[in-house]
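Let's turn to chain A:
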Amino acid sequence: MSQSLEAYLVLSVLLFGIGTFGFLAKRNAIAMLMSIELMLNAVNLSIIAFGAFTPELAAQASTIALFVIAVAAGEATVGLAIVIAIYRIRRTPLVDEYASMKE
Partner candidate 1 sequence: MNDSILTLLPFVIVIGTAIAIILIDLFRPDSDRIVMAAGLGGLLLALAATLVIGPLPGGGGALPEGGSIGDPALYTRDLLTALLDAVLISIGLLSLLFAPDYLVPRKLPLPEFAATLLFAISGGMLIAGGQDLLILFLGLELLVLPGYLLAGFAKRDGLSTEGAIKYFLLGSFSSAIFLFGLAFVFGYTGSTQLDEIANQLARVVSGTQSLPLALAMALALLAVGVLFKIAAVPFHYWTPDAYQGSPTPVTGYLSVGPKIAAFALILRIFVEGLEPLRGEWALIIGVLAAITMTVGNLAALGQDNIKRMLAYSAIAHTGYIMVGLVVFATADDPAVAADGIQGVLFYSVAYAFMNLGAFAVVAALQRRPGVTSQLTTFAGLGYRAAIPALLMTILLLSLTGIPPLAGFFAKAIVVLSALEVGGGTALLAVLIMLNAAMAAFYYLRVVVYMYMRKPEDDAPEVSIGAFTKTGLFLAAAATILIGLFPPVTGAILEWTGAAATALTSL
Partner candidate 2 sequence: MLDVGRLDILSLIIFTPLLGALALLLAFPILRLLRVEVDAERQEATMRWGALLTATVAFALSIVLALAFDNEAAGFQFVQVADWIGFFGIQYKVGVDGISLVMVLLTTLLTMISILASFGPIKTRVREYMISFLVLELGMLGVFLSLDLFLFYVFWEVVLVPMYLIIGIWGGANRIYATLKFVIYTLVGSLLMLAAILAIAWTYSQATGTWEGAFDYTTLVDFGFDPTLQFWAFLGFFLAFAIKVPMWPFHTWLPDAHTEAPTAGSVILAGVLLKLGGYGLIRMNLPLFPDATQDLAWLVIGLSIVGMLYGAIVAIRQPDLKRLVAYSSVSHMGFVTLGIFVLNEQGLEGAVFQMLAHGVITGALFLMVGIIYERTHDRTIAKMGGLGARVPVWATLWVFFSLASAGLPSLAGFVGEFLVLLGAVTFEPWVGWVAALTIIFAAVYLLFLVQNILMGDVTDFLKGLGKKLTDIDRIEAATLAPLVVLTVVFGVFPSLILDLIALPVSEVLTVVSGAAEAATAAATGLLP
């Protein structure tokens, strides 16, 4: 099982699914952001898994995963900055209360 690509991939998919559900279901912007982080980690897991089962890709996969981690960090920065900015105005982190713009 630990030697089977599918297992890791399924694991990754499950994590991705949890993240997706979280993103879809949560009301708190930061919680949604956390869900996205879960999703990104799920992707990372799949990348590493692919790398781990292909000798020539191992290093490349790890590198890519590193990049993804870094990008995730950047994304988190931006996201949190935006959350803070809007919190200043709206006094709430709950996104379903951000609906000034709609039809």
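Remarks
By our rule, contacts are C-beta pairs under 8 Å (C-beta built on N, C-alpha and C of every residue); 3 or more make two chains touch, one makes a residue touch a chain; residues count from 1.
Criterion applied: all candidates are chains of the complex that A comes from, given by their letters.
Not measured: the values here are computed from a predicted model.
Interface remark: chain A makes contact in this complex with candidate 1 (options 1 or 2, touch as defined above). Partner candidate 1 is touched in their complex by these residues of chain A: 9, 16, 19, 23, 29, 32-33, 36, 39-40, 42-43, 46-47, 49-50, 54, 56-57, 60-61, 64, 67-68, 71, 74-75, 78-79, 81-83, 85-86, 88-90, 95, 98, 100-103.
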